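Structure provided below as structure tokens; questions to follow.
Entry: chain A
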Amino acid sequence: MFSLQGITNGIQNFLKANFGATGVLIIESVIVMMLAITLFATLGLVLVWMERKVAAQMQIRSGPNRVGPMGIFQTSADTLKLILKEGLTPDGADKFLFNLAPFVVMIVAMLLLAPIAFAKGFQVWDINIGVLYVSAVSSLSVIGILMAGLASNNKYSLLGAMRSGAQIVSYELSAGLSILAIVVLTGSLQIGDIINAQQNGWWLFKGHIPVIIAFIIFMIAATAETNRAPFDMAEAESELTAGFHTEYSGMKFALFFLAEYINIFIVCAIGATLFLGGWMPFHIGNWQGFNHIMDFIPSSVWFFAKTFLLIFLIMWFRWTFPRLRVDQLLNLEWKYLLPISLFNLLLVTVIAILGWHF
Partner candidate 1 sequence: MIKKANRKPEERNQHMYSETEILKDTTTITANGTEGKLVINVGPQHPATHGVLHLVITLNGETIEKVEPHLGYIHRSIEKMCESLSYRQFIYVTSRMDYLSAHMNNHACSMTVEKALQIEVPTRAQYIRVLMSELTRIASHELWWGALAMDLGAFTPFFYAFRERETINDIMEQTCGARLTMNYMVPGGVMADIHPSFQQKVKDFIKLFKSNIDEYDELVTGNVIFQARMKGVGYLSKEDAISYGCTGPVARGSGLNCDIRKIYPYEIYNQVQFNEILETAGDCFARYSVRIREMKESIKIIEQLVDNIPEGEFQAKTKAVLKLPKGEFYTRVETARGELGVYIVSEGGTTPYRIKFRSPGFSNLSALEHMVKGSKLGDLMATMGTLDLVIPDIDR
Partner candidate 2 sequence: MTNEEVKEFVSGIHPSASFDETGEWLNINIEALEWKRLSRVLRNPPFNFDYLFCLTCIDWKTFMTVVYHMSSTIHRHTIVIKAKVDREDPKIETASDIWRTAEFHEREVYDLFGVRFVNHPDLRRLILTDDFEGYPLRKDFDDPINMIKL
């Protein structure tokens, strides 16, 4: 059976046999770095293509279909175009911050990759405060957006950045609270533990209605945190032309664009890990036979299938819903989602204490 764990263990053993402890660490870091960058590039290409195809299907048209079969090389061609474009810096901009901002956004996205378990035993860093790390680091991306908005010397950018700040800080709360629901049920912040706790069924099915509510709130908050429609206040092209990245062009713009898609991937991966068991195959309680058959599907396939399902969901939102107004957006969070998720957390705690979950 195909397993990424086998490969990683093989490499580990090979390195251990040939190099000292420091050497192993350095070489492994280099490999992880390379892999992360490759993953980013591939994800960017695949997700942009996927978005365009999904959009096309929603809009009764065919989407990219000229460059390569089904247009799969369209995004590569676009990237080439963006690389060749001039990266303008406006005259009145704060040049240092202006050029730094896309990298901040990108680095934050990269940092978030660390605790994600892509397959069984295929995880960069199974840190014991994994979930806390994720929610802490993900809120850093707002700094990059604020930087971009402030440094552009453009009023649209400034408005977009202000909106984005208010939005991400607000939705951070309900995202965190819905994640907490799972932490309470599992009793651990470690991603590995959370996945293992779903050995006999995913939390979405085991945790009764409160977990389903938490999942819905998480998806809404995740959409908002990644600045995707219907919460794309920060960009809102009909109001603010392109919001915080109005002044960016060429590769600097591409970094923002890429970071957006990477962020979608990461929040969906977190969602899949917490609520849908990450790489854990679909198991039902003690049905040994059924569970065994499910185990034949490689864990990486499970992980990516779940993640892409959620990504599709978020794309579906984007191409169906109109945008909320900025005050409605904040109303939704502070008047509805936050109280609901607080109460929901209480319910989950009761369930966890009394052991009512499956």
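Criterion: contacts are C-beta pairs under 8 Å (C-beta built on N, C-alpha and C of every residue); 3 or more make two chains touch, one makes a residue touch a chain; residues count from 1.
The candidates came about this way: all candidates are chains of the complex that A comes from, given by their letters.
It should be emphasised that the depicted structure is a prediction, and the values quoted were computed from it without experimental measurement.
Novice: Sticking to the defined contact criterion, which numbered candidate from 1 or 2 is in contact with chain A in this complex?
Specialist: Selected candidate: 1.
Novice: Show me the residue ranges of chain A that touch candidate 1 in the complex, using the header's touch definition.
Specialist: Touch residues, chain A against candidate 1: 55, 58-61, 91, 155-156, 158-159, 163, 229-230, 232, 236-239, 241, 319-328.
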